[in-house]
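Missing here is one protein chain; the remaining ones are kept as they sit in the complex.
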Amino acid sequence: MNEKKEPILRAENITISFGGLQALDGVSLVIYPGEILGIIGPNGAGKTTMLNIINGFYKPDKGRIIFEGRERPKKMKPDLIAAQGIARTFQNLALFSGMSALGNIMVGRTMLMHSNIFSQGLYWGFSQKEEIEHRRAAERIIDFLQIENIRRTPASMLPYGLRKRVELARALAAEPKLLLLDEPMAGMNLEEKEDIARFILDANEELGYTIALIEHDMGVVMDICDRIVVLDFGKKIAEGTADEIKADPKVIKAYLGEAGG
Amino acid sequence: MNDLPMTFPKILIHNAERFPPTKAAIREKDYGIWQSYSWQDYLDQARDFALGLAALGFEKDDKIAIIGDNRPQLYWGLAGCQCLGGVPVPLYQDAIHKELHYIVNHSECKFALAEDQEQTDKLMHLKDEIPRLKYIIYDDPRGLQNYKKDWLIAFTDVQEMGRKFDKENPDYFMNAVNDVKPDDMSIIVYTSGTTGNPKGVMLTHRKIAECSRGFLQWDNLDQIEEVMAYLPMAWIGDHIFSYGQALCAGFTVNCPESTSTTVLDQKEIGPTHIFAPPRIWENILTQIMIKIEDSAWIKRKAFDYFMMVASRVEKKRIANESVPLIDSILYRIGDFIIYGPLVDNLGMSKIKVAYTAGEAIGPEIFEFYRSLGINLKQLYGMTESTAYISMQKDGDIDNESVGPPAPGVEIKISDNGEVLYKSPGNFIGYFKNPEATAETLEDGWLHSGDAGYMTERGHLKIIDRAKDVSKLNDGTMFAPKYIENKLKFSPYIKESVAHGKDRDYVAVFIDIDYGAVANWAERRHIGFTSYTDLAQKPPVYELIKDEILKVNKSLSKDPRLKNSQIKRYLLFHKELNPDDGEITRTRKVRRKFVAEKYGKLIEALYTPGQENVDVEATFTYEDGRTTTMKANLKVRGVETF
Amino acid sequence: MAFFFEVLVTGLMVGIMYSLVALGFALIFKASDVFNMAQGDMSLLAGLALVGFLELNFPLWLALLCTIAIMTVLAYGTVFIVLKPLVARPPIMLFMATFGLAYMIQGIGQSIWGTQAKGLNLGIPDIPVTIGGLFLSTFDLTFGAVAGILVVILVWFFHKTRTGRALRAVSDDHEAALSVGIPLLKAWAVTWMIAGIVAVVAGIAWGTRMGVQFSISYIAYKALPVLIIGGLDSIMGVIIAGLVVGAGENLSEVFIGPYVGGGIQTFFPYLIALLVLYFKPYGLFGKEIIERV
Partner (left out) sequence: MFYRECGNYKDSYASDMAIFPIPLDQYGFIIMMIFAFLVIPLTASDYWLSNIMIPFYCFGLSAIGLNILAGYAGQISIGHAAFMAVGAYASLILYGRYGIPLIPSILGGGLISSAVGTIFGLPSLRIKGFYLAIATLASQFIIQWIIVHWQWVSGGVFGTVETPDMQIFGLLINTPVKKYFLTLGWVVVLAIVAKNLVRGQLGRNWQAIRDVDYAAEIIGVNLYKDKLIAFAVSTFYAGISGSLITFCYYGAANIEEFHVMVSFALLGMIIIGGLGTILGSFFGAGFFVLLPIGINQVLGNFMAVVPSEILSNLEAIIFGGLIVLFLIVEPYGMARLWHTIKDKMRLWPFPY
């Protein structure tokens, strides 16, 4: 059913290399609005690189990104790309450790806030009104992810699982049109994984977020993703629903190959 | 007094009229701050919900089951249903399927109001089994968006229907409210009962209003009070306290953000009035002890010393004797250094009056709180009497009694020592259970089932459940609850079951307090894997033995109880659990059940020389699944004095 | 034209000495990721100590030896007392710690040997000589030579000796070095000691030229731009940058200075550094760090 919709993001023929290492080689993928897209593949397949290109942290050597029907200029800065509505979480946590969970989430809303420095310095009128309005929004996310009891806890003091959750909260706080999650469940136990999977599904179904995620846990990916893209050695080797992927001989080979050596 | 409204819908309307919109009727910590609702909001919310129910076909005398944590929406739902002359049936939120099934079926509920997905799921299972249950209404829509059923409706949607219904039938609401009479049934509270199926206690608007007002007058409480609503709505205590008293006085009820933040939330609010069962007071005490144990040496010593001073001062105060100057100076210092900050951290520094009710509290625990300067008092009441029988009066407190009869209450002691009473709150009867009603209510006198007597000061003293009090073989009186409560003063003991009826001596099962003992063990580098493992560690046995010795010492001082000192004990392999039927949801021990289930263990306690006993136990999970485990328990002796 | 070359060569001679100080920075940075703000003060301490020992009528060789001993104690003390507790902390904290260290070295050195400027005369004549038609100072030449030799020795040490290679291994990858059994802190201490010896030479060179006094610690500020132009972690880069800065500074002072009021050598190196950084954020020879997320 998704095929009929216009994709929210279209990455065409993305190629990038780092010092001779071909990280991605002519990969194209599309993300449709409202779906959860899973990106899987063996280690070093270029999954994180793909996310880094989608949100502009890396600039591709070749290829182009079309977001909401407009081609992205070559040298667009990441914060402007974020402003277009792409948010993400990181594989190796990148929380602002000197701030509380709430502070982190409020940073997520930075693009939506507009009061100027003078107003902020006085903390008066528009600035205060804006702070309160965005605090309210941040609290909805806190409520959504059930992290009420840690909102004042410094991020550096949080246990791993909660850090991941706060990072998800920070990304959600930006109210992105496209949410990129880089291994949101890495290093979690089964229960925590179930929680996060639940939150991702809720974010998708209840709040209507479009999500692309990288995840190693096949079970989870198959369960929650509408479509799956498989990368291997910087190339896309398969794309389709969970069932199609499971049956794809190339995928099986890539995974068995990895397991075998 | 007579011109005061006597039905809760009227009281609510009265409140909305007499209080300004700036006065908070109910607050809930939500989204990080306290969201306040005025009495007008309370009324509007209840009214919209009521009319929504009407639109769905709710009629007078229909029952609605209410299940969930304390949330404004559930109180609004309760009030709304009463506006239509309906009868709410509050349920324990941790009840398992079997219990829910029984109550929802027995009470003939057509509607159910659930807090969230968890409770909705439970009710949805019932829906298939109980065809009478027509609609399930939920408050928190989280996770429910995929449950597309036309009989499953959101609270706000019901209210929306209500607003629409109101436009079409503008007079409906007031007509319905006027139709509700003071002597109409206002609620059915199911008592868990230590034996058999729960029984539905039917109470009326008048009874609840009169008892609530009686309480308020007793302690001069009024609209400025702040209370925390965190006890189960299905407990009569919460209904009187967070609903009856709140509406009658117009004071503010505060709902915590979540169960895990209750303590913090209480600290923020600083309630002026607390009503809690002994279990809560015991838990807080345990928490205090653990934390003090963890604190620096100097603080520990200061705590110990000043608690000693406080206890000395409190003994004088209770006896209405003057406190020696030096002690009163020391108490002031202690108040600044220890009691003041400690009470403040517990969120209890604004308390005018606190009650312990529902069960007997250990005298040591009671004294502990009073010595800190918290005005804790005992109250004796039952669901059948709208919790209104007797309570202590300021300036006339003692550890052991539950105070003089409340105004309008008559108490007499039957020939076999059972407490009988006539209270304005006496119930109309058990719902659909005339036999039980007849058994309990004779000529207007209610059988409490408790053994007790009136002291010289005119206070009622409760010894134990009448049927539990018995004698040892040597004729010594044996009151198990009394001994158990003494044991529970120890932070390491969570629950205990004393045995001794028709035996030579007293022996006990002990349920360790896992948190406190685990903390103790970690401090001593004792490794353990589970509750069972921890409970069976020899050092833990030694630890508990010391606690029992303290109890024996205290028992030895009372000539009547000297012989009921504890001789043997064993540490239980699991926590007593209402899901396993060993204790009730209000945490009263079901003695008969325990005696039957663990007969083998009891025998071991009374078999001289037996040091070990095997046990096989079934656990029940929340979802009703069960599992079996085996353990080998040690049995040990204790010295007596 | 000869004048130009005179200025150039003089500049290069000074530049070598800049390289020397900058080398002290680079060595420590390469080994421990610590940017040592106390490098200048180490030179000051060395100069003060040397003069102090000479004043006690120690023979030169003994005075030198004692000074080096002091620098060794300082190196070990710094590494095992100050840096050890900070090992896992962010580099910026270590940076700031060296800055506290600078204050301490300064205070202790001056407490012991006083704050007055003292002459240091090692008997090297400062007379102009003519070489190939250029007028040059023997003094500059001598120290240029000494510094040059020291630089060569250091490069040889780090590339050809076992210890040197081990030290480099530590700097390239702390964990790998640990896993092959090189004790991290010991390696750091050796590096700090070497940096201390470099500081001794720099202290002598500058002390002889302008007297041993507080302002010696400022030569560190001369070395800083050298360091960033060369790239913090490149030894060769630092040497080349030192020469470039020395020459550029001298040339600009002589040829541009008069037009703007003189004294531009105080900041001219920084201008070059800013310019370089604008185009090469990690210096001319520094390793670029690719960020991964």
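Going by the order they are written in, the chains are A, B and C; count residues from 1 in each one.
Keep in mind that, in the parts below, a contact is a pair of C-beta atoms (placed from the backbone, for glycine too) under 8 Å apart; a residue touches a chain by one contact, two chains touch by 3 or more.
Note that the structure is predicted; figures quoted are calculated from it, not measured.
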item	value
Partner chains on view for the chain not depicted	A, B, C
Touch with the omitted chain, as defined above, among C:59, C:114, C:128 or C:183	C:114
Hidden partner chain, touching residue among B:14, B:267, B:312 or B:432	B:267
Selected residue (touches chain absent from view) among C:121, C:163 or C:266	C:266
Sites on chain B contacted by the missing partner chain, in the whole complex	24, 27, 32-36, 226, 267-270, 288, 291-292, 294-296, 299, 302-303, 336-338, 340-345, 347-350
Chain not shown, touching residues in chain C	29, 35, 82, 85-86, 89, 91-93, 95-97, 99-108, 110-111, 114-115, 218, 221, 224-225, 227-228, 232, 260-264, 266-267, 270-271, 273-274, 277-278, 281-283, 291, 293
On chain A, residues whose C-beta touches the chain left out of the figure	55-57, 77-79, 82-83, 87-88, 90, 94-99, 103, 106-108, 110-111, 113, 115, 117, 120-123, 127-128, 130-132, 135-136, 170-171, 174
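We adopt the following convention: only the chains that are shown with their structure count from here on.
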item	value
Per-chain CA centroid nearest to the all-protein CA mean	A
Length of the line joining the C-alpha centres of chain A and chain C, rounded to whole Å	47
Rounded Å distance, chain B centre to chain C centre (Cα mean)	76
Touching two or more other chains - residue numbers and ranges from chain C	none
Shared-contact residues (touching 2 or more other chains) in chain A	none
Parts of chain B lying in touch with chain A, wherever the complex brings them together	30-33, 142-143, 145-146, 257-258, 260-261, 264
In the complex, chain A residues that touch chain B	102, 135-136, 139-140, 142-143, 148-149, 151, 198, 202, 205-206
